[in-house]
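A single protein chain has been omitted from the complex, and every remaining protein chain is retained in its original position.
We just call them A and B in the order they show up, numbering each chain from 1.
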Amino acid sequence: MSENTRTIKNAVCTFCGCVCDDMELTVDLDEHRITKAKNACILGRSWFSEHVIEDRPIAAIGGKEVSFEEAVEESAQILTKAKFPIIYGLSEASVEAQREAVAIADYMRGSIDSTSSVCHGPTGMAFQGVGESTTTLGEVKNRADLVIFWGCNPAEAHPRLFTRYAVTTKGMFIPRGKKDRTVVLVDPRKTASAPVANIHIRPKPATDFEMIWALRALIKGKKVNASIEKVTGVPLETLQDLAERMKNCNFGVVFFGMGLTMGRGRYFNTGALFSMVTDLNEYTHFVVKPARGHGNVTGADQVLTWQTGYPFGVNFNLGYPRFNPGEFTAVDNLARDGADAAMFIASDPASNFPKAAVEQMKRIPVISLDTRRSVTSELAYVVFSTSAWGLNEHGTAYRMDDIPITLRPAFESPYPSDVVILSAIKNRVFELNIDKRSIGMSARSDIGKATLHASM
Amino acid sequence: MSEKMILIPVRTTEQGTALNKGKLQEAYMLETSMVDVNTDDMERLGLQEGDKVRLSNEVGEVIVTCRGKKPDDLPQGLLAIPYGPPTTHLMDSETYGSGMPVSKHMEVVIEKVIV
Partner (left out) sequence: MVSATRIVNGKVYDPINNIDGVIRDICIEDGRIVESVPDSATRIEAQGMVIMPGGVDIHCHIAGPKVNAGRKLMPEDHRKDPYPGTAVTRSGSGGIVPSTFTTGYRYATMGYTTAMEAAVPPLSARHTLEELHDTPVIDKGFYVLLANNIFLQNLIKEGRQEEFQQAVAWWMNATRAYTPKLVNPGGDEPWKGKRNTNVHDIDEKVDGISPRQIIEAFVIAADKMNLPHPAHIHCNNLGHSGNYRTTLETMRTAGDKRLHIAHIQFNCYGGEVGKQPASKAAEIIEYINQHPNITCDVGQVMFGNALSMTADAPLAYMLRGINKNKWVNADTECESGCGIVPFTYQGHVYTHTLQWAIGLELFLLTENPWQVILSTDHPNGGSFMNYPKLIRLLMDRGFRRQEIARVNQKAIAKTMISDLDREYSLYEIAIITRAGPARALGLKNKGHLGPGADADITIHDEMEDKEMMFNAPRYVLKSGVHIIADHEFREDHTGRLLHITPEYDQKIEEVIQPFFESYYSVQFENYPIDKSYMHDNEVISTGST
C-alpha cells in the first residue's frame, strides 16, 4: 500500500439494492484501488476491495484487440443488420447509461430488457394488475413496528437492510430500535436471517400463494378451514396470530424476495401479497417493498418506464414501444431462436439463463460491455472493457425504494465508461437507421382521440 | 440410490463476495457448485459431506458437491444451491408468458456419483 491515499466520505455502495450512501472509502491512488470501506457490510467490502483494474484490451472483435472506433462501428453494424436484435442487462449501470441503451433500442427497432425480467419482473406485472402500497426505507426506519420478511434473506443478500433501514435502527417513532418492532420471517429454511426474527414461520416450499390467500380471508374475518395446515404446513393458529398482528400494528411492512417471484406462482404470488397489503389498509397503515437489486435494476425499471411506458421486456419493431413479457423478454427472445444479435450491458446472462437461451447466444453475434471478464464476455464477438460504474464514474443509482442516489467515484479507470460507449453506438445506429424513420410526421392530433398518426 | 427433491437456488454471502472477485475465478466456481442437503436425507441416500452428487431433470444435469445442513435449518426434501452457472443446466426456458423461467422450486433427481 502506498502513502498516496485519499478519503471519500458519503460514497455509495451499489452492490445491492440498499445502495448505502454512507461509505467512507480509503483509496490508494497509486495502486488504483480501494483499500478500506468503512461502514460497508461484508458484501460491500468485497465489492470495493475486489475492484482492481484488469489488464484487458479496451475493445476486441473475435478475440483480436481493436480500436474503440472499430468496435463501435462493428457493433452498430451488427445491431442494424439484425432483424431482431436485443439489448439486455442494465442492472450494473447508471441511469445515464440506461437512457442511452433505450435510445439505441428505439433507433435500431429492437428489443430491450433488463435483469428485472428474471428477478422482480413478476413484481412489476403484479403492480400493473393491482397496484401497491409502498414506502421509502426511511419511513420503515421511523415508523414500522411490524416488519415481515417473506421469501427473502437479507442477511446474505441485503445485509444492511436490518441495521440501516428496517430492524435494529432507531427511528422517529421507534426510539428503541428492534425492541419496538416485531420481526417475522417467512421462509421454509432457517436462513442466516432467522436470528433477527421474533417469529419464524416455515411453510412448505411453494405454498406462499395459499398462505397469503388464507391470510386475506382471516384479515377480513372470514373462516379458514384447519386443513390449511396440510396445504401449507403452517397451523391455522399461527396464521390467525399473524393476521391479528398485521391488523393491529401501527405501521406494518412486508419485504419480499425472489422466493415469491421465481417459483411457479410468480405474479400470482406477488399480486396476492400486494392485494393483502391493500386490504390491510382498511385497518392500519401497511406497506410492501420488494427487496430488490443487484445494483441499479430499480433504475432500469424507472428509465424504461419513463421513456417507453413499460418497465421491462420492450420491443420497438413497429417503430414504437410494445410490452409483452414472455415474448419480448430476453430469455424468451433467445430461447425461441428469435434474437439474431444481442448486446449485453453489465450483466452475465450466460451464467444464469436457461441452457436453451445460452445455446442461442453462442449462435449469434454478441456484443458485451463489462467491467471484467465473465462467462458472457467469453462467448461474445465484440467485447468492450468498461470502467466500473460508481467506482470510476459519476452517475445515478436507484435504491430498492426508488430513491435516486448520486454516485461518488473513487479513482480513475483507463477504460471508457458504458455511457461513452453506448452514446457512440447510439449515434452510429441513429445514422445507419435514419431511412427507417419517417421524415415528416403529422403533428396534428386527432380531434377528441388524443392520438397521433405517422404519415407513412 | 436416487430420489426426487425440490431444488432452490439461493443467495449466500460467499457467493456474493466471490462474485466480486470475478465470475471466472475459483472462489465463485467453487461456491456455486455446492448443494446444501438435509443431513437426514444424506444419511438415507448414503451421502457423505463432500460427495459428488448428480442433479438431473428433463432439461439437463449437473454434478455438484454435497454439503450437509442440520434438519432444523433445511427441511427434508429441499436442496439449496447458490445462484450460479450450474443451475442454468437444469432450468427450463419456458416462462409461461412471464419472462421468468422457473428458477426456484425446480424438481430434480439427486443421486450419488460413483467414482
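The rule is simple: a contact is a pair of C-beta atoms (placed from the backbone, for glycine too) under 8 Å apart; a residue touches a chain by one contact, two chains touch by 3 or more.
Worth saying up front: this structure is predicted, and the values here are computed from it rather than measured.
Partner chains of the missing chain, restricted to those shown and counted over the full complex, are A. From the options A:K38, A:K83, A:R363 or A:R437, the residue with contact to the unseen chain in the full assembly is A:R437. Looking at A:D28, A:D113 or A:E132, the residue that reaches the missing chain in the full complex is A:E132.
The chain not shown here is touched by just one of A:G62, A:P195 or A:G309, and that residue is A:G309.
Contact between chain A and the absent chain runs through residues 9-10, 12, 21-22, 95, 99, 103, 106, 124, 127-139, 141-143, 164-165, 171-173, 250-251, 278, 281, 283-285, 287, 301-302, 305-311, 316, 318-323, 394, 396, 398, 402-406, 434, 437-445, 447-448, 450-452, 454-455.
Going forward, only the chains that are shown with their structure count from here on.
In the complex of the two chains, the chain A residues touching chain B come out as 15, 42-43, 46-47, 49-51, 113, 117-118, 121-122, 125, 153, 155-157, 159, 188-192, 202, 204-206, 258-259, 261-264, 266-267, 312-313, 325-327, 329-332, 334-335, 348, 351-358, 372-375, 378. On the side of chain B, the complex with chain A involves touching residues 6, 8-13, 16-17, 20-24, 59-60, 72-75, 78, 80, 83-85, 87-89, 91-93, 95-105.
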